[in-house]
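Take this structure first; my questions come after.
And then subunit A:
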Amino acid sequence: MGLGKSPNPILFPMGYQLDPSIVIKHLPLFLKGVFLTVEISFFAIVIGLSIGILAAVARTSKFKILNLISAVYVEVFRNTPLLIQIFIIFFGLPGIGIKLSPYISGLTALVLYVGAYNTEVIRSGLEAVPRGQMEAAKSLGLTGVQAFLYIILPQTVRISLPALGNNWVSLVKNSSLVSVIGMVELTWVALDLNALTFRSFELFGAATIFYLILIFILINIQNFVERRFAYKT
Partner candidate 1 sequence: MKFDFDVIAKNLPYLLSGVKFTIALACLVIILGTFLGVIFGILKLSKNRLIRYPVSFIVELTRDTPIIMQMFFIFFGLPALGIRLNTFPSAALAMSFFAAGNTAEIVRGAIDSLPTGQFDAAKSLGMNYLQMMIYVIIPQALRRMLPPMMGLFTTLIKDTSLAAIIGAFELTRAGQEIIERTFRSLEIYLVVAAIYFIICYPLSYYTRKVEKGRVTGF
Partner candidate 2 sequence: MIEVRDIYKSFGKVKALNGVSATIKKGEVVVIIGPSGSGKSTFLRCLNSLEKIDRGTIIIDNIPLTASKTNIHKVREEIGMVFQQFNLFPHLTVLRNITLAQIKVRKRSQEEAERIARDLLLKVGIPEKADNYPFQLSGGQQQRVAIARALAMQPKIMLFDEPTSALDPEMIGEVLDVMKNLAKEGMTMAVVSHEMGFAREVASRVIFMDEGKIVEEGTPERLFEHPREERTRTFLSKVLK
C-alpha cells in the first residue's frame, strides 16, 4: 500500500495521513468505473428517450386504454424511489423466475425511471408544437405517421431539449445507485477500494471529483446542443 506522508499534518488532526497515491495506484480501476458509468448512462439515455417518446404519444393518444397505461407507468415510476425499483428488479424478480444480471437490472431500472420523467417532458414539448404544423403537413399530403416523424417529433425534441438535458444529468448521478447491486461502475469502485484500504477520504473524494468532471462535461455538451438546436415556441 502507498505510504505517502501528508505534507501538512495540521489538516488531519487524528493523525490521519492523507495519501492521494492510493488513487493514482488504482487509477485504471477508477477509469474503468468511469467508463462503465458513462456506458450505462449512455444506453439509458438513448433507450429512455425512445420510451419517453412512445409513452408520451400514448399519453396524448385518443385511445383511453393507452392513455391510462402510460399514465400509470409515469406516476408509478416517478413517485417511487429508484433504489426500490432497482431492488425489485434485481432481488424481487428472481422470485417469479426472472433472474437478470446486475448490468441488465441496473440498466432496466434506469431506463424505466428516466423514461417516466422523459414522458412528462416530451408530453409538454408535444403540446407546445403549434397545431398548425400538423395541419400544414397533412395538407401537403404527408400521412399522420410521416408528419409525426418528420415535422412534429423533431420540433418536440428541440423544444424539450433543456428539460431533457436536466434528466440526463440526473441520470448520470442516479447511475451511482446501481453500485449497490454490484455493477462495477464508479461508485462501486470507490466502495470496493474503501472496503479494502479504508482510505475513505481520498477514495470518495476522488470519486466525487470524477463525477463532478463528468457532469461538468455533460452540462457543457447540453449547453452547446441547446444553443444550436433548442428553441422556444
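Candidate entries met the following condition: all candidates are chains of the complex that A comes from, given by their letters.
We take it that a contact is a pair of C-beta atoms (placed from the backbone, for glycine too) under 8 Å apart; a residue touches a chain by one contact, two chains touch by 3 or more; residues count from 1.
From a predicted model like this one, the values you see are computed outputs, not experimental measurements.
Asker: Thinking of the complex as a whole, which of 1 or 2 is in touch with subunit A?
Answerer: By the stated definition of touch, the match is candidate 1.
Asker: Which bits of subunit A are touching candidate 1 when the two form their complex?
Answerer: So the residues of subunit A in touch with candidate 1 come to 11-14, 16, 18, 75-76, 78-85, 87-88, 91-97, 169, 173-177, 180, 187, 190-191, 194, 200-201, 203-205, 207-208, 211-212, 215-216, 219.
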